[in-house]
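After the structure tokens below, expect a handful of questions from me.
Presenting subunit A:
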Amino acid sequence: MSTQNALSLSGVTKNFGKAEIIRGVDLDIRENERHVIIGPNGAGKSTLFNLISGRMDVTAGEIKLFGNSISGMSPHKVNRMGLSRSFQVTNLFPNMTTLQNLKCALLWDMKHRYAFWKLVNRQHAVTEKAEQLMEQLNLVHRRDVPAGLLTYAEQRALEIGTTIGSGAKVLLLDEPTAGMSRTEADEVVELIRQVTRDCTLVMVEHDLGVVFNLADRISVLVYGEVIACDTPEAVRANAAVQEAYLGTEVH
Partner candidate 1 sequence: MLETIVFSLLNGLLYGMLLFMLSSGLTLIFGMMGVLNFAHASFYMLGAYFAYTMGLYTGFWVALFLAPILVGALGALVERWGLRHVHQHGHVPELLFTFGLAYVIEELVRLFYGTIPMDYRMPDSLNFPLFSLFGTNYPAFRVFVLVIAVLMFIGLFILLKKTRAGLIIQGSLSRPDMVSALGHNVPQVFMWVFAFGTALAALGGVVGGIHFVTEPGMAFMMGPIVFVVVVLGGLGSIPGALIASMIIGILQTFVLSVDFSIAHIGLWFGYAVPPDHFFATLFYLDSTRIAPVLPFLILVLTLIFRPRGIMGKREA
Partner candidate 2 sequence: MSTVQEERLAAQAGGGAQIWVRQLWPWVVAAILAILAPTVFSSGHDIHMLSSMGIMVVFALSYNMLLGNTGLLSFGHAVYFGLGAYIAMHALRYTNDAVLDGTGYGIPIELIPLIGGIAGLGFGIIFGAVSTRRAGVVFAMISLGIVGLVEASSLAFTGFFGGEAGLFGDREDVNSLFGIEYSRSISVYYLVVAWAFIAAVAMFVLRKTPLGWMANAVRDNPERAQFVGYNTQMVRFLQFCLSAFFAGIAGGLFVLVEEIVTDEAVGFLLSGEVLLAAYIGGIGFFLGPVIGAILVVYLESNLSAISDAWLLYFGVLFIGVVMFAPMGLVGIAFQQWMNFRSGGWRGTLLARGYCTAAALVALLGFICIVEMSYHYLRSWNPSQPMTLFITDVNVTTATPWLISIAIFAAGLGALLFHAKPMLRRAADTAGGQQ
């Protein structure tokens, strides 16, 4: 594991009016690690994701991606710098098929950009890569089904597919297993493990089984502050965490 930081947050703060949602988060995420953020409801996990991905502007502090500042950048620019995210609520192109969704995710990264002088379906490299992805996602049999008609689990899988499709080095997944049955969740975790072999993963997750199974390191976010950031074992043993979070919410 390299020691360079893929993502580094220093003093990141976000206020909504007078309410402080994120209060000075410092967080370093190493390259190629699987980093899971846990915390009680309303701790600001999704807000933190929105800040990192450029969906919201930070009130104060700085976010760096591979050493370059990305705070205040618009989402598409952040994405082009190698960060991609999924959403808690499924966020796809519902009228497009599985294959088309994946192709859309690939187009920018494969340098087709805004081209209006070539046909998408003639770009065989794109098709091939999309088919590969589809295989990884186990969605080959749903190739030509509009995303809006897929089952929930399939949509979540496709969401992960679109997220990794854009060729990102850093993936942000927001509760990828939310609302899934045990078997479905296990499959998705396996998928995540597979596709993040060569990249950095930052993930918000509620299911502690998943968390301890997948994470290299865990950060605990409580009321907008990181109260612990360590290996799973250390976090499990951390008294403050137990009091603030695990003690009350272990299932």
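Going forward, a residue touches a chain if its C-beta (ideal position, glycine included) is under 8 Å from a C-beta of that chain, and two chains touch if they have at least 3 such contacts; residues count from 1.
The set was built so that all candidates are chains of the complex that A comes from, given by their letters.
Source: prediction; values computed, not measured.
S.K.: Just give the number of the candidate touching subunit A here, out of 1 or 2, all from the same complex.
M.R.: For subunit A, the touching partner among the candidates is 2.
S.K.: In the complex formed with candidate 2, which residues of subunit A make contact?
M.R.: Answer in residue numbers: 53, 55, 74-76, 79-80, 84-85, 91-97, 100, 103-105, 107-109, 112-121, 144, 146, 162-163, 165-166.
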